[in-house]
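Every protein chain except one is present and positioned as in the full complex.
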């Protein structure tokens, strides 16, 4: 029982890692990137390819992949999202979904149907464990959980205390006025997308280290990231961190109840939080809480 | 300035559509097996495209989870048939039941906006898939078949399914036509064209969206049930696949989102593309995704929108037409 809880929290670390990029982009650009999961798989494949071809450690390969992902993020913003977001809030949904289909199938075309894993490239690390109070805790999941804390903490510090973070917050809060004080909103959006994609690169590597992946594994990763974000309230990155852990715990509980209940448990906790947000009107579950007064037209219609 | 709701083209359209319908009905008794089966597929595609268009193009709701209703429609048919209900009755009842189920879902999901709604529906589709897997009748991912169809001879069965699909498609299109021509439907189109107009029209957009949502759920479920009748086997993974929504999005984006004719054109194109290129396997799917992205970025009104604005052609007048050109060029 305690063991499953500990394992769930460790799994939650991965969910937090994959969700924080999605939430970051949502906060800063108000776009939910439906290609998020597919891009994580893409980065996992690139890490795998580099590791396999050059016999690097996956961690070294990841460092090579991060700038590639940053570039992909920047291009994604410049080529697709910038144009799409001018056409209203529905267009980014359609374009990023279309993009995910393209990425998934290109990956399938190139890498085939076999599942891959990075676990075999890290030697003993993939199964080494710490023994704490009679519990066996895998080293790798602990590393991933710590990475999630470092990444989210880093993003949080960046947003709070650096000039770049200030500019990102200002652009998210009021892009027009941000322009009037001299902030280049296009540049900020490009940088934000690049940062988000770097976290995607890290989480793709984490996914590959934890288990296996295949070309079509992007969709579930997107759903996990989305669920963790919503459970966490989409408001703060630390909220997303706990969202990831709650999601993982719910999945473990689901699996205890029924052999096929793992995913259902996660979905139900997600729907419960959604229900709470909609009907209990808990303000801290909303984006508004974090971004201030901004209300959108849709919300006004509902009132 | 004059406002009218029909034109010379629309009269021609009505006559043309009626003739086409008669031709398609008679085809049931003369066409080859293969042609009937392919046409049945086409009819299902038209339904799927029209239903997703109802939701996204007219209701402003982009759902990535319409496979929920597609899968549930098929599942409910299996379930009802297992209770001993004749298969074609089961198809219709299944769609009605799913339509009914979509009402509480709409209550809940319509609170969400844009991408949240889209992915939220996707999660629901996954929930539906997992729950259906739990039904012992389905035997998990192994699936099952609609055995009760075996009471018909294979030729009779083919003709019956063909006719059922044809009638469903025509019925849904006519239903959609009147839904869009209703006061609420007109209002929704006005809102789509100009959001600021929403308040002044005095129509509760949420209520209208709810009806669009339920109608789309019903139609998509009917498509799923018909697909089951045609394919006769049911594997949850196939029916609850997000690929169905991807197809819908492709058809609507290419054909012309928010255009009644656009969805039909998109379905025809998709049908043609599938017939010719499906053999290329994965590249065909890459192409579909890429074309959808390009269309949404560079051809936001789709092919039909381009045809419409180029030629001023409108075959099926679901909206209002202001014949003064200066007003038509109004762009907020």
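Residue numbering begins at 1 within each chain, and the chains themselves are lettered A and B in the order written.
By definition in this document, contacts are C-beta pairs under 8 Å (C-beta built on N, C-alpha and C of every residue); 3 or more make two chains touch, one makes a residue touch a chain.
Note that in this section contacts and distances are computed from a predicted model.
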Among "Oxidoreductase, short-chain dehydrogenase/reductase family", "Iron-sulfur cluster assembly ATPase protein SufC", "ABC transporter ATP-binding protein" or "protein-glutamate methylesterase", the omitted chain is listed in UniProt as "ABC transporter ATP-binding protein"
Touch with the missing chain holds, among A:1, A:53, A:113 or A:180, for A:180
Among listed residues A:167, A:203, A:229 or A:251, the absent chain is touched only by A:167
On subunit A, the omitted chain is touched by residues 163, 166-167, 169-170, 173-174, 176-186, 291-293
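Just so it is clear, only the chains that are shown with their structure count from here on.
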Taking each chain's mean CA coordinate, subunit A and subunit B are separated, in whole Å, by 32
In their shared complex, subunit A is touched by residues of subunit B numbered 56, 60, 62, 64, 108, 111-116, 118-120, 122-123, 126-127, 130-131, 133-134, 140, 195, 198, 205-206, 242, 246, 249, 253, 282-283, 285-286, 288-290, 292-293, 296-297, 300
In their shared complex, subunit B is touched by residues of subunit A numbered 31-32, 34, 80, 83-84, 87, 89-95, 97-102, 104-106, 108-109, 219, 222-223, 226-227, 230, 258, 260, 263-264, 267-268, 270-271, 274-275, 278, 296-299, 301-302
